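First comes the structure, then the notes that go with it.
Here the complex is missing a single protein chain, while all its other protein chains stay put.
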Amino acid sequence: MLLRHLQNVRREIALPASKRAGSLALRHVDAGSCNGCEHELAATANPYYDLQRHGLNIVASPRHADVLLVTGQITIRMVDSLRRAYEAMPEPRLVVALGDCATGCTMLGDPRQLAGPLEEILPVDLRIPGCPPAPQKIAEELLGLMRDMAEHSTTRRAFVEEAITPPTRDVEAIDTKGAKHA
Amino acid sequence: MPLHSWLPRAHPLAPAHISALMSGVMIKLALYGLVRVLFDWLAPPGLWVGITLMAVGALSCLGGVLYALMQHELKRLLAFHSIENVGIVALGLGASLVFADIGQPRWSAIAFAAALLHALNHALFKGLLFLGAGAFAKAVGGLELDRLGGLLRRMPWTGATFALGAMAIAGLPPLNGFASEWLTLQSLLHLGLASQMGVAFAGALATAALAGTAALAVYCFVKVIGLVLLGLPRRAECAQAREVPVGMRASMVFLAASCVALGVLPGLLVPTLAALGPGRVTLHEAAGLNIPGTGSLPTLVLALALVALVGALVRLARSRRAAPAPTWTCGQPPAAGLQWTSAGFTKPLRLVLEALLRPRRELRVIASSGVVEALAYQAEVPHLFDTLLYGPVSRGALRGARIARRVQSGSLRTYLIYLLALLGVLLALARTGVLG
Amino acid sequence: MTLATLAAGVVQVVGGVLGAPAIVGLIQHLKARLQGRRGPSVLQPYRELRRLWGKSGVTPEPHTFIYTVAPAVAAASTILALLLLPIGGHGPDWGLGHDALVLIGLLALARFAITLAAWDTTSGFALMGGARDLMFSVFVEGLLLLVLVLLALPLHSTDLLSMSHAATLPEVWSRPAHWAAAVAFCLVIVAETGRQPVDNPDTHLELTMVHEGPLLEYAGRELAYLQWSAAAKHWIMLVLACELVIPNPVSFAAQVAVLGGGVLLLSVALAVCETVQAKMRVLRVPLLLGSGVALCLLGLASWFAGGGG
Partner (left out) sequence: MPALKAALVERVTAQDWRAACERHAQAGGRFCGLFASRGSQGLQANCLFARSDQDHVVCAHVSSGAIDTLVDLFAAAGRDEREAHDSYGLRFAGHEPMRPLLDHPVEPEAWTVAVHGHDPYQVAVGPIHAGVIESGHFRFTVVGERILHLDLRMFYKHRGLQTAAEGRPLADGLRYAQRACAACAVTNTVAYAQACESALGLAPDRNLRRARTLLLELERLYNHLNDVSAICAGVGFAPGAMAFAAFKERAQRLNQRLTGHRFLFNTVALAAGTLHIGQGDTRAAREELKTLDEEQRRLWRELQFAGSVQDRLGDVGRLTREDAVRLGAVGPSARAAGVHQDTRSESPRLFYGEFVPATPEYASGDVAARLDIRRVELAHTFAILDELLTISFMPGGVKDLDAPPNGLGVGRVESPRGETVCAVQTDGHTTGRLHLRTGSYANWPAVAHAARENLLPDFPLINKSFELCYACADR
């Protein structure tokens, strides 16, 4: 009965097969979002979008990931963890800013608690705007990223680049930066 | 098994090389006595003796490894493994007797050879492990498992040979423990194929017990290697540990080499051992073990293939590596307080076997004014034979009459009944075997 | 060496080394379909392996050579285990023999290497998964040996080739002992391949992991080894089921056909089973396996009741 219901759901939605499936492993970090981007990112797994059919998977460890998906305004309490996640990833590694907060369009909050926009902390390769971006939009953008990586393997941050040391800044400096943005 | 209680207590007290001797020789002396009595003087001793020996063996190998798993002190843990291994030897000897009785002299000889080979192997790897333990004790002081760690980097020789010994005792291919356990398992398995129902049941149960024992031994030595050799040092002495002198290292390397040699070439020894057995059967001599009725164990090829493949795969995987980064801990800075303890690693099993092991645990909340200040946790796995058998007896000697009330109240009783019932079942099985 | 043996060797290598990921892909795809999704293609695991092959490794701290060697040991022992498998009742002698216990020993070695690597990096989640895996293995190995006893009964041999031959005997299905072994072996398959209800291969939650836990610290090619090994374990278990448990025709070609069909069918069964069942509580799993032990003993009793001895 439940399975039959799901078969009906599948037939109703009738998603087309993925034209050019590939393989891309995503790791999500919530650096201070309002939970909206998380809900929409999780929604990309439901039968209406089924991101998995393109070979896009959310993985359990940054060690397994190609892409770091960052959501939210970067808070001072999350900035170190965010850097650790990036450092834990094998190369090549990309950073995607998901949603208006992460892309730096919204700075709402107490500047003393925020560490500044994502691009000042990690090199951002793709920005997905929206508050929050719709699942369809997320799916399209990530799919585009995967195809770009497959087509121009040169645009990958290549092996040869030695381990990227993220810019180190102390908390005081971040505070004043944050204040400017607010 | 029930008479072993002195062993785990004696081992930690004795110095390492004495321990090595104790497990290597003293236990073997007892076994020698047993073999003499059963195979020479009483021969043929009858089916029930073989079955009983197997029952005792199964009980002591499962019990030994189970309690070994719960230990916190390295030498005590190794001592419990001696009980386990003697149990395995007893299983082999028992199987040999049973085979002799049901008219399969060939398998009787193989089982006998298996038992002797395992006894020899045990002397080698247990000696190696005790020497290693001694080296660690010398380097860092204590052998509390939860207070060691990270010693493989500081003591590469001792560490590597100790790890090898652990692999051998855990019965992993291509080392000697695997060869003798394979032989023993094959004999028990073929006992399970016997045409007498009682014998077949005994064989099948013993096979399952030994398989479980082998898996438990792997579990246990993953824990031991992990706690002692790997991870971060858990106290300052471990971080500054020094490798032991060459003499000690040499003896360990020698024992380790013997473990490898006997693992790779057991076939050179097994026919000789089999010829010593009751049937005086001669087996075909080869590097590996090629026994009809099995798929054969070509130890040499297996070992070579493993080494070659591992080497090739490691080479292939040697790609560029990202910059060193601490172990991923969900974005937290790594901290020593997060290292696992011995009890933690074995907890899943302890929870599963709660009814059997009867761990005692207690959690107290220390709170005043509505804020929880601290919690206090206490737990231990009592040694059933101590608490159920020797405890009451010694207490009984002191307190006479009160013991009757003790035994009647509470859970002790149920467990005595379980043990008695188990014994009864085994005896019944043996009887049906006799009749069948 | 006969033609059949040669062909069996080819299937061993090609099916095991190259075909195994397709089983995982098929299960993944079917599960997605059953869940109302379109799902990834059957070939997805290959794409993932290729992606991992192109990635760099990582250097966790602390680690020793054990971390580096463990994936290779796991993959190597899995490869050797592949070569022991009978295919259609045949199998070339690679010099490794065809012993059932050697196969189990090799799988134990792989497990040992992976769980030991968990201690090496001190990753708590790896240890958690490792501890659970080892706990299950105690019961799985006991059960597996009992199944082997039952399967070895007809021809009195633990040689996988003769056990496979026993499955071609005409009276195989009329023996309750064989039925008991078949059911118990299903439990072994589920436990060994890390499928629901024993383990949830799709989980992203570290706290609930069993088999995925020890993989968390690996990246790049080493991770590819481990993922391949996990896939190859599916192949090993399913081939064993087809060769030893499913009644087989006598001719080699027909047996290979049964093997192919059987692997497909069992993959479908695994996918369906995993979809309709929730994961079990971790501590209930030994109970499940224990019921398999009881079943095996009943099977053994039935063997004697039927005068099979």
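We just call them A, B and C in the order they show up, numbering each chain from 1.
One rule holds in what follows: contacts are C-beta pairs under 8 Å (C-beta built on N, C-alpha and C of every residue); 3 or more make two chains touch, one makes a residue touch a chain.
Being a predicted model, the structure only gives us computed values, none of them experimental.
Listed by label, the shown chains that the missing chain touches in the whole complex are A, B, C.
Only one residue from A:58, A:97 or A:128 touches the chain missing from this view: A:58.
On the side of subunit B, the interface with the absent chain consists of residues 72, 146, 329-333, 335, 337-348, 350-351, 363, 368-379, using the contact rule stated above.
In the full complex, subunit C makes contact with the omitted chain through residues 31, 34-37, 124, 128, 131-132, 196-197, 200, 202-208, 275-284. Residues of subunit A in contact with the chain left out of this view: 1-3, 5-6, 9, 28-43, 45-48, 58-62, 72-73, 75, 77-78, 81-82, 85, 108-114, 131-132, 134, 182.
Quick note on the criterion: only the chains that are shown with their structure count from here on.
Taken together, the touching pairs cover every possible pairing of the chains.
Computed centre separation for the pair subunit A/subunit B is 49 angstrom, with centres defined by C-alpha atoms.
Rounded to whole angstrom, the centroid-to-centroid distance between subunit A and subunit C, based on C-alpha atoms, equals 35 Å.
Multi-chain contact residues of subunit C, defined as those touching 2 or more other chains: 55-58, 206, 216-217, 219-220. Along subunit A, residues 61, 63, 88-91, 159 each make contact with two or more other chains. Across the interface of their complex, subunit A is touched by residues 320, 322-323, 325-326, 328, 330-333 of subunit B. By the touch criterion stated above, subunit B contacts subunit C in their complex at residues 150, 152-153, 167, 170-173, 178, 182, 185-186, 189-190, 192-197, 200-201, 203-205, 207-212, 214-216, 218-219, 222, 225-227, 229-232, 288, 290, 293-298, 301-302, 305-306, 309-311, 313-314, 316-317, 319-330, 334, 338-340, 344-349, 351-352. For subunit C in complex with subunit B, the touching residues are 55-64, 66, 68-69, 71-73, 75-77, 79-80, 84, 94-102, 104-106, 108-109, 111-112, 115-116, 118-124, 127, 130-132, 134-135, 137-146, 148-149, 152-153, 156-161, 206, 216-217, 219-222, 225, 282-283, 286, 293, 296-297, 300-301, 303-304, 309.
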